[in-house]
Every structure is written in C-alpha cells, then in structure tokens.
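One structure coming up, written as structure tokens, with questions to follow.
Here the complex is missing a single protein chain, while all its other protein chains stay put.
First chain written, first letter: the chains are A, B and C, and each begins at residue 1.
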Amino acid sequence: MMRSRLHVPRPPARPGEKPDFSYVAVSPAGTAARPDPNAPLNETEFLSREMVRVLDDNHRAVGPWNPHLAAADLELGLRHMMLTRAFDDRMHRAQRGGKITFYMKSTGEEAVSVAANMALKPSDMMFPAYRNQGLHISRGLKIVDLMCQLLSNTRDMCKGRQLPVMYHSVESNLFSISGNLATQFPQAVGWAMASAIKGEDRICATWLGDGSTAEADFHYALLFAQIYKAPVILNVVNNQWAISTFQTFAGGEGRSFASRGPGYGMPGIRVDGNDFLAVYAVTQWAAERARTGAGPTLIELVTYRAAPHSTSDDPSRYRPKDEEKSWPLGDPVARLQAHLRSLGAWSDEQEKALAQECEEHVNQAWKEANTYGTLTDGPQLDPAIMFQDVFKEETPSLARQRMQLAQELKERAQK
Amino acid sequence: MMRSRLHVPRPPARPGEKPDFSYVAVSPAGTAARPDPNAPLNETEFLSREMVRVLDDNHRAVGPWNPHLAAADLELGLRHMMLTRAFDDRMHRAQRGGKITFYMKSTGEEAVSVAANMALKPSDMMFPAYRNQGLHISRGLKIVDLMCQLLSNTRDMCKGRQLPVMYHSVESNLFSISGNLATQFPQAVGWAMASAIKGEDRICATWLGDGSTAEADFHYALLFAQIYKAPVILNVVNNQWAISTFQTFAGGEGRSFASRGPGYGMPGIRVDGNDFLAVYAVTQWAAERARTGAGPTLIELVTYRAAPHSTSDDPSRYRPKDEEKSWPLGDPVARLQAHLRSLGAWSDEQEKALAQECEEHVNQAWKEANTYGTLTDGPQLDPAIMFQDVFKEETPSLARQRMQLAQELKERAQK
Amino acid sequence: MTQMNMIQALNSAMDVMMARDPGVVLMGEDVGYFGGVFRATEGLQRKYGEHRVLDSPIAEGGIVATAIGMSINGLRPVAEIQFADYIYPAYDQIVSELARIRYRSGGDFCAPVTIRTPCGGGIRGGQTHSQSPEALFAHVSGLKVVMPSNPYDAKGLLIASIEEDDPVIFLEPKRLYNGPFDGDPNKPAVGWNSHARGDVPEGHYRVELGVADIVRPGSKLTIITYGTMVHVCLAAAEKAGVDAEVIDLRSIVPLDVETIVNSVKKTGRCIVAHEATRFAGFGAEVLSTIQEECFWHLEAPVLRVAGWDTPYPHAFEWEYFPGQARVIAAIKATMEAS
Partner (left out) sequence: MTQMNMIQALNSAMDVMMARDPGVVLMGEDVGYFGGVFRATEGLQRKYGEHRVLDSPIAEGGIVATAIGMSINGLRPVAEIQFADYIYPAYDQIVSELARIRYRSGGDFCAPVTIRTPCGGGIRGGQTHSQSPEALFAHVSGLKVVMPSNPYDAKGLLIASIEEDDPVIFLEPKRLYNGPFDGDPNKPAVGWNSHARGDVPEGHYRVELGVADIVRPGSKLTIITYGTMVHVCLAAAEKAGVDAEVIDLRSIVPLDVETIVNSVKKTGRCIVAHEATRFAGFGAEVLSTIQEECFWHLEAPVLRVAGWDTPYPHAFEWEYFPGQARVIAAIKATMEAS
C-alpha cells in the first residue's frame, strides 16, 4: 500500500525520540484581552486561538484575566491540589500493592478541577469525567468516602457496583461518573436546560478529555446547549493523550478544540490549564455568561497527563519517557506555590507542613477506610445488595434470583 | 412555567404571518473572493460567512467564481433540472392518485444536485440523501427505472424492499439511500478514505439536510474527514426546514452551517444553492481540494424547500402559505433559463419545447413502468424474494421460513 | 368516559400529567408547534407553552441525553422518538446510562424518563418505519418496556409510566392509532369508537405496569401476545373456533409471569405471537419461561408466531406481517399436536 495518499496524523515524538512540544501555541501571560462575557461572538472568537494565561514567567499574576484572588483563597486552592495529589499517589500505590483493582491519577491536571470548582457556587451542579477527583476533594467530600468507593467496601456509596473512581455525591452536587466516555456532556446540558425551564439560578459544569470529544455526545452537547442557550460550562481537558493516541486523532491537528465552540455559535476559550488563576478566571467568565442567560461556553484546558492513563497502562510504550519534563506549561501545583511565594504569602516551611498534613490526612483516611472492608478482607457487603436498585422496587423475578444466589452461596460456604 | 429562562428558537413566520427572510444574509453576486483551493484555512474562512453567488440580478455570470461554462453545458444542466421537476410533479400526482405509497419532491432544490453532479466526474462516488433525485437523473439513470423503484414492481432495483425514493445504482456510482437520516455522511468519508488508501483518484460527495446535521453522523463525518484528510465533499442542503422545524433547531441561528467546517479545521463554504453556476463553481473548488490531497470541504447550499416535506406532509400547518414566493434566492430553474436568455442562447420556443419534451419523457416512462406492475396490479414480484439478500446465502432457517410463507400463500390463494 | 382513539388517549395522558405536575415536559422532533407527525402532542404546546413542549433537533441521542439530565434536575421528561426505527442513535444513552443510573449510583440518583415511540408495521412504511424493537430493550436490565393495544390501556399505562421513577420505553403500535386492526388489510378500516376500550376516562387513572390482561378467557389454549397482534389473535381465535384464552401482556418488562403461568397450566397448550422478527425475539423469553414453569402441564410444544427473520419489506408488508393465517396455522398445529 505504498501508494496510499491518506493523511495519518502523528504525535510529535514516540519512545526513543526527543519530546517536542513546539506545536503548542503558547501566548505570553496577560496578553489575551478579556471581552465582556456578553459580547457578541465575533468579539470573543480570538479566545479560541490565543491562550488565556495569568501567571507570568516570574510567577506574578498579570493582565485583564487576573481574578485578584485573596491569598487565603489561593492557599485553599493549593491545599486542595496538594491533597488531590497526595491522594492520587497513595491510591496509585494501593493499586500497585493489590489493595484496589484499578486507579486513575490526575497528576499535573489538578488545577483544571480545583480552580474551576472554586469559581463556581456549591449549589452549581457538576457532571465530571473520571479524572476530576479535584472536584470531589475541593467540594469537601471526605477522603475516606472516596477510598471506600475505591475499595468497594461496606461504606461504598456505589454499593460495590462501580469500578474504582466512579464516585458521586448528591449532597455535593456531583453526578455519578460513567465508564462510558462523554455521556455526561449532553446530560449536563439537559440538567442546565431544566434549571432554565424552572427559572432557577443554578448553573452546571461538565468535563471530558480531548480524546472523548470525538464521541457523538460531545456534538449533541454543543448543539443542544447553543440552541437552547443552556446555562452550562463545557470543559474539554486537553491533556494531549487519550491512552496511546495523541490529541491529533481527535481532530486537534489543525484547530484548537476551543474553536469548535464558534463553529456551533458559542464562545470557545483556550486556557493554560496548569495556571490556577487562568482556569479560575475563565470559569468565572463562563459562569457569568451562564448566569446572565447568555448561554454556554466551551473551555479548552490545555494541560498534560503526567501520569499513566490508568494503573492498567504503561505510557513508556507509546511516548517518550519523561516527556512531561518538557511540557511548556509546567506543573500547576509548583506554579501556584511559586506565585504564593512571589506574593510573600508562602514559605518553605508552610509548604512542607502542608505536604505532610496532606500525606497524614490520606494515610489516616486509608487506615479508616480499610476498617470498613476491602474486596477480599474485613467486613463485606451482602451480595443480596446486587439485586437492589435495578428498579426502584425489586421485581418478583429479581427476588427469585436473589434467593437462588443465596442458596448458591450457602452451598458454597458449606464446602 | 412563566419563569422559564430557556431560549427557544423560532421561525421568522408561522401560518397567518407574513413571510420574513430578512435573516438570510445574501451577498451580492460576484463579491466573494475565490481563494486558491489549497490556501490555508485562515484564508478561506470568510467563505463560511459570505455567500458565493455568480448570477447577478440581471442574470449575468459575474465575479471570480464564474465557472465560464459553455452554453451547451448550461443547456444540459437546465434539461436535467427541468426533467427532475417534471418527474417530481408527475410522481407527486401519482402518489396523490394512489398509484405509489409515498413520494418526496425536490422542487426548488434542483440545482443543488444537478450542478454538483456536472462538476464531478462520472467515476466519482456519491452518497445521496432522499431529496437528491437530480443526481440520479443527471447521472443518466433511466426515468423508468426510478419509477419501477417507486412502484416496488418487478423491475424495482430494490426488489420491493425499500420505501419509494430510496434508489441506488452501482453502475452510476450512486450509493443506496437510507431511511435513517445522516448515516450516509460518515460512510462517504470511509469510502473516500479507502480511495486514498488505495491511491486512487476517485473522490466522493455526499449530501444531507439542515435538520440532519444534528445527528451524530454529521459530527463523525467532519471529524474523520478532517483527521485523515479524506477526499470528500460534504454538502449540507439548507432548505430552511426539517419537516415542521425551522433550521434554527439544528443550530442555524447564530452561525451558518458552513461555519462548522472551520471549527473542525476544514473550509466551509456558504453558497447560493439556487444559483446553478455558483453550485457548480464551489463543487469544482472542493473537488480540486479533494483531488490534490488538500482534504475535505463542507459546503452549505442555501436553498428553500418549495414543496411539502413529503406526500405525508402539509406545510400549511406550520409555515406561511406561499412562503416560497418571498424566498430571496428565487427559483434555480427560472434563474438558469434567464441566464441562458441573457446569453442569447435560449428562446421561449426552446423552453416550451424542452418543457414538453420532459413531460412526454416522464409520461412515456410512467406508462412503461406500469407495465412492469404496481403494488396492487399487473405482474408481481415473487414474495420468496423477501428472503434473499438477508445474507449472501440463504440460511437453513430462512429457507424454512420461505417455505412456510409459500404454504401460507397457497392456502390464502385457495380461499 | 369519552370516545378516544389511541392518539387522543395518549394526548390526554400527557395533558393530564402536565396539568398535575409542572415537572412534566415533552420533547421530540416536530412535537411542539406541529404537534407531532402522528399528532400525539397536538395542542399541548399551545396549552403549556414552548418551554414545556420542546421542539428538538433531529438528534435522538441528544434528546435522550438531555432528557436524562433534565430528570436528574427534578423534571419528568417525556421524549418522543418519531419512529422506533430511529431510536438506535439513542441506544447508548438508553442502555449505558438511562438504564443504569439508579444502579451505578447506589440508588442515589434516578432518571424518571419516559420514551414514547411508534412501532410496528401495517402502514406501508417499509423497512425503516415498521420495526418492533422491544427485545432490544427487554434484555437490558433497568428498563421497563410497555406496549399498549388500545386507547384505554394506552392512556392508563402512559400515566403510570410518567409517574414511574424508573425509565420506561413506551412502544405505540402505530397501526392501532386510529382503530383496532385484525390483520386483514383488505377489510374496511374500523375506528375505536365501536370498541369497548375506546371508552376512556377524561381524568387521571393508572393501568399498572407489570399486569397482563386476559382479553379473552378460554380453557383449551393460551395465546400470549401484545400490541397489534392482540387484535389479530382475537380474530384468529374466533375464526379457528377454539376456546382460546388470549392474554395481552401490555408490559414486556416487568413481565406478568403469574398470569401467563396460571393460564398455561390450565390450558396445557400455548402460542406466543408478536410482530417482531422471530429469531431471538421477545417471544423466545416468554416461551422459555413457560417451558421452565409449566413443563409438566404442556400437552404440546409452545409455538411462536412472528415476523420473519428479514427486514420488513415495503412491497411484502402483508406477507411479512404475522396475520390471521399464520396464527390459525399455529393454533391448528398446537391443538392437533399429541
């Protein structure tokens, strides 16, 4: 097939080659203008090509998108990011040690979740993807509760049914995560449409990965959101990779993912996803649009998946080792630390203390979570729970199957 | 629910109201520049907002998109358009008279198909929608063969299986039409990808309606086409209506459908779909892109569905009567006639003669088609044919069902 | 009581529910201003406004996905898919999401969405306007599946479905919209006005899901069916002159096993009839249940009467459709078997 004229996109570098991030168009911090959130589309369109950045090379906040957050807020954001990272590291190790069956880290992408949450109200609804644990942590879910889900134990909010990381929380307005990519995107739009229909002020935000934008649900979401001007924020987390395939295989080669927005009639903003302040600022901008009835906003968060896709993955098979060290947008945690330091609001001691606090918090929670059981040890969920919640009420035929299983297990135990 | 803040798009006019086409942004003929087909996306992007038009108000061909077609070619195009219209009218009446079960006219949209076909090679492949009969006619399918399909008779190319209008032709490179909207769009992309993989020069074109762009398949098509730079032409026939819903319900309110193209990284061109020369010219431009490996092009053909959606439809229930009379882009047949006249290449006598010729052609074909049977009269297909082509070879269980039916019919006949 | 055809009964069900519950919203292609291609939502947008009766883009997957989202936010959406043949673009959202949101969230979230869609043949719709896809939903845990056969049931079942906190796939045999149809396309069409089940209360009432209806009592043979085939089987039983008990399932999920089993234990002979393709159709589940539960009572093999294992062809609609002749042949075979 030497004659093929098909264009096959490639990543800039494969294992053994030198990492090359020259394709990432990085605007200098502070240069992108900040149009009015209600400005006509033509006046916001440049945002889909430039990159909104607030933190400059000296870690100072500059330009019109600077959200002017108080140091205490920045510290809180840092705390949530560091806690997320400590949690990720501990759980990754727990999987490696065989304690949980599966895990997915968000390392390097913590700002995407934590800063966005901080720019929204607790009453706003969220439809997360599986790599948004920063949302759950910054919304105040207890680490031990997250761990119980990972362990499928007696306190698992999912009653042992979901793969690890598929959390939810009714109280914290976090919808149940799906194993099927992108399905949450149009659901979030429907949620937001309902909010508008009821005349309520609550808005909605949702997230998916660069790779997931290829699914039909991404298209449905943009389409319905724009037609009905739903109060929703649509976030694309472009971490450059979808398992082994590079973002060009989702159509990121020619144009940014943000530019899909204007194609459908809504603003698309490209933002430095590792810049806590920039993520905060664009989320705030989009939230204002949603709350004032101006409609949806598509945000592309440019970041890098520093970790393996999941514990089942080995990225050294498909991308250069240490590629993340060349990533031009750095690390969100280190950058926020440096910013706080540049404000004089942060010291090495504070940083060490916070790191230790996070680690202890996580270790403490892990110990507690284990007391509620693991898949193999300790207290166990009653298998009869398997037949609950298929429907609101158990049907006669499910009741029969439940009893059949009980008999099976009784005999199994007798052996 | 008075509090609802949901935005609900509306058509400009409903029955009893005055038609209002002020929303249609019409560029004067000849004003849109014609960039090189291989120009970078930024330099073609304006084409998604302006409107390519060649025929001016005096019916002369003007501007850089003028394809300078010979009068003989124009006459041929007119002939195919007039034949299509005569065919449509006759078949619509045939349905009204109970001779066929269903029909869909393309009245007012003939240029969309006929001009595009003329700008492509016979060896190029086409994946049409159900309102592209101009393609079949201008590709030289026999009218009588189309009618046999409509009649589901003994010469029906579909062997009685498809609803009327779902034609196909292997020899003429016209793929089988689906009742399921939009499915042909990504299939056409796959066809074009295969052409590239095989290193062949044949390109592919496909069509769907404004309403159908809402389907997932529209998204898949744009995505795959751009990722692999498939040699394909993606045509959106924006005839303003999808049964009773106005094009704003497919997202046409803020931006043109053409603007989806640049969002995905490919050029999108808005063209006067009732201007034979303009349709020809943009198709030629897109074909050049495809043949030179520059990739796909999205074309939005701005036109108006002058007829009911189908014979099952009554548009007076949802749009002003005679709305088409206010349509700012006129009628494609009348405009090409006027252009030919302005060239001194057409007379009233010729027009009358051609109209009569078309009518006779259609009437003649209709008579012949009826001799091959109708759903109720004359020669009939053997019902056993129902069990063919489920698989390449009949399975034992299908053979058994075929025999069971034969028995059933034997008994039915004996009564 | 008022005379209603099935369309009017469905319309009345939605009207009643919209009046009672401000959370009930309708959405679908052409359902708003136009009132739906089969007119099921006629007048409702005028009455309840554009914000509760939404015209949707032609994107079945988007319709179901946004309906799910609405339901999570406390609404009770009723989505129309214009033809059951066009429900597949929404299949992922139905099977992977709608059906399992309650389960996967440990009961914390639920998605009370009703999906209405016209199904079945008999209107010369060809292979893309005639399908009966109930089996493709019945196999998916977490979905309820309903198919009424008359206006009274249609309204009562639709009200019950909208009130359900579980998702419901509500299949409407379109050939029955305007009148009962006994399978003979050459007979003059009759309307619902002469049929007992065309008498429909104007207000609120429920027909519970999971309860089959014995539409003809009998002692020698059980015929289990639903949808259009109820009327075909009744006519066939009459013609065959057999003392047959005809059961209209009404609900496919949950299935009323008790009514089925009681009847077959009594009669010892059984036919299962549906319009859908036979192979791996829902008839197989009914037959299997009977075989498992009534084996020792069976005096003859249970037979299936169904559409052929082909698409539904335009020209051969009445050769494909499992009409009276096919049912009568099965009745004879079952009664004569020994």
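As a working rule, contacts are C-beta pairs under 8 Å (C-beta built on N, C-alpha and C of every residue); 3 or more make two chains touch, one makes a residue touch a chain.
In this text the structure is predicted, and so the values were computed from the model without any measurement.
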- Message: Can you tell me which of A:Y264, A:W327, A:W346 or A:F387 touches the chain that was removed from the display?
- Response: A:F387
- Item | Residue, one of B:S176, B:S312, B:Q350 or B:Q380, that touches the chain absent here | B:S176
- Task: Looking beyond the chains shown, say which of B:G63, B:P164, B:P186 or B:G209 touches the absent one.
- Result: B:P186
- Item | Residue of A:A25, A:A71, A:A334 or A:L409 touching the missing chain in the full complex | A:L409
- Task: Determine which one of B:K159, B:K229, B:R255 or B:R319 touches the chain that has been left out.
- Result: B:K159
- Residues of subunit A in contact with the chain not shown: 1, 4, 6, 8, 14, 101-102, 152, 156, 159-164, 166, 178-181, 211-212, 214-216, 242-245, 249-251, 312, 317-318, 375, 381, 383, 386-387, 390, 397-398, 401, 405, 407-409, 411-412
- Logged for subunit C, residues touching the omitted partner chain are 85, 88-89, 91-92, 95-96, 100, 103-104, 127-128, 135-136, 138-142, 253, 276-277, 279-285, 287-288, 291-292, 295, 298, 300-304, 309-311, 337
- Touch list for subunit B against the chain that is not drawn: 125, 127, 156-159, 161-162, 166, 168-170, 175-176, 178, 180, 183, 185-195, 197-198, 216-217, 220-221, 223-224, 227-228, 388-392, 395-397
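Going forward, only the chains that are shown with their structure count from here on.
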- Query: Hey, how far is the Cα centre of subunit B from the one of subunit C, in Å?
  - Reply: 35
- Query: What is the distance in Å between the mean C-alpha positions of subunit A and subunit B?
  - Reply: 43
- Task: Could you list which residues of subunit A touch at least two other chains?
- Result: 193, 197-198, 216, 220, 223, 227-228
- Note on the structure: Multi-chain touching residues of subunit C, meaning two or more other chains, are 51-52, 54, 57, 59, 61-62, 89
